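Removed from the display is one protein chain of the complex; every other protein chain stays in position.
Every chain is named by a letter (A, B and C) in the order it is written, and numbering of its residues begins at 1.
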Amino acid sequence: MTHDEISEAVAQITRTIPFNQVIGIRVERFEVDHVQVAFDMRPELVGNIPRKILHGGVISATLDLVGGVTALASVMRDREVSSIEEVGEVFSNFGTIDLRVDYLRPGAGETFVATGYVLRVGRRVAVTRMELHNETDVLIAVGTGTYITG
Amino acid sequence: MTHDEISEAVAQITRTIPFNQVIGIRVERFEVDHVQVAFDMRPELVGNIPRKILHGGVISATLDLVGGVTALASVMRDREVSSIEEVGEVFSNFGTIDLRVDYLRPGAGETFVATGYVLRVGRRVAVTRMELHNETDVLIAVGTGTYITG
Amino acid sequence: MTHDEISEAVAQITRTIPFNQVIGIRVERFEVDHVQVAFDMRPELVGNIPRKILHGGVISATLDLVGGVTALASVMRDREVSSIEEVGEVFSNFGTIDLRVDYLRPGAGETFVATGYVLRVGRRVAVTRMELHNETDVLIAVGTGTYITG
Partner (left out) sequence: MTHDEISEAVAQITRTIPFNQVIGIRVERFEVDHVQVAFDMRPELVGNIPRKILHGGVISATLDLVGGVTALASVMRDREVSSIEEVGEVFSNFGTIDLRVDYLRPGAGETFVATGYVLRVGRRVAVTRMELHNETDVLIAVGTGTYITG
């Protein structure tokens, strides 16, 4: 598969996960060392009605996901795959070991973009750094994640 | 308000938060140093369809919430409140500063119970430890949270 | 080797590490699921002279070590070893992946005891929880560590 086909496969796999649909996460960029996912504010995602800001769980779920996809992008660089099923198999062997989230500013906004950067990818464990911004580029939260990569 | 009335107020406030409704979180116990919330497995909460396990974001959202409610239980011990609105005001001044989640075992099960324990409550910052078990008492995840308490 | 011989080997290996000597760490208990190390207050370990309290780095170093030794105790349960060199080899394949430390109260006291508990030990990764108390049983800090186990 070409890189573009793998990228499309990852976006498709991400969409099929039920709780990702609840949040409305879409993979927008899938490059080695730069992965980006996005989602839009919707009433169900609110954690504080008067202030209309995101629930912390939406933020942690999105940072966790973007970290995992970031690790996947690094791992896929060195693998030959020939079908979306094979991409899915590689990804389903991934798992979050632990996650830190720092909530820096209220999750206000209309569209949110989470980006991931690789800190280290080894044979067994990957470490990534993640950030969440809104559409006016306010840094809402950062995170660090450690993942089993198979 | 009596402790039982405050406890019922906290349960009610928790239920009104939209994203808590998405997960189906209910506050089942609200004692100083021991808070418990629960939710049931539902198709929307799945992160891996073939294995039918919880999405990591459901786990982090629930641990974050139970830590915050645990800190609230400690803070409320020393405060006089006379209405649900006042309880809501105290809680709305809370905010998660940071959160660590350790995903120990797959989130398989029918009902999940998250418990919180206070490590320290100060005038400004509270630190709590959290655990998530399923109905057969398997320890699925633990966490540590730091909260602004007003 | 018997469990007591392994326990003595671990204590000896720990003592030979230069920076452990700087802190004065001694392994006092080496049981599966319960490991304990201790050290005494000394002028070099101070982080705040007027208040005579431990430097945060002494606390994080000790929690990191006790977590690693705790993971080692679990891993050694299932391994046959016949020499201190072999114990050393197993331990030298260990490494801390990440560590969280929560500083709860000032590190005042004369003797400090750090205990470790296993949360999960897998083939590749172990997760442990750690606590630091002083001689009057004040809980000074807690931590969570993730370790590569070989």
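Everything that follows uses one rule, which is that a residue touches a chain if its C-beta (ideal position, glycine included) is under 8 Å from a C-beta of that chain, and two chains touch if they have at least 3 such contacts.
Computed from a prediction, not measured in an experiment: that's the story for all the values here.
Undergrad: Identify the residue among C:T62, C:T115, C:T128 or C:T149 that touches the chain left out of the display.
TA: Residue touching the absent chain, from the options given: C:T62.
Undergrad: For the full complex, which residue in C:V10, C:V27 or C:L45 touches the chain that was left out?
TA: Touching the chain that is not displayed is residue C:L45.
Undergrad: Applying the definition given at the start, please give the residues of subunit C touching the unseen chain.
TA: 16-23, 43-51, 55-58, 60-62, 64-65, 92, 95-103
Undergrad: Quickly run down the residues of subunit A that touch the omitted chain.
TA: Residues touching the hidden chain, for subunit A, are 100, 102, 104-105, 119-120, 127, 129, 139, 142, 144, 146.
Undergrad: Touching the absent chain: which residues on subunit B qualify?
TA: Residues of subunit B in touch with the missing chain: 97-98, 100, 124-125, 127, 144, 146, 148.
Just so it is clear, only the chains that are shown with their structure count from here on.
Undergrad: Averaging only over C-alpha atoms, locate the centres of subunit A and subunit B and give their separation in whole Å.
TA: Whole-Å distance between the two chain centres: 24.
Undergrad: Between subunit A and subunit C, what distance separates the C-alpha centroids? Give it in angstrom.
TA: It comes to 34 Å between the two C-alpha centres.
Undergrad: What is the distance in Å between the mean C-alpha positions of subunit B and subunit C?
TA: 31
Undergrad: For subunit C, give me the residues that contact two or more of the other chains.
TA: If we look for residues of subunit C contacting two or more partner chains, we find 100, 127, 144, 146.
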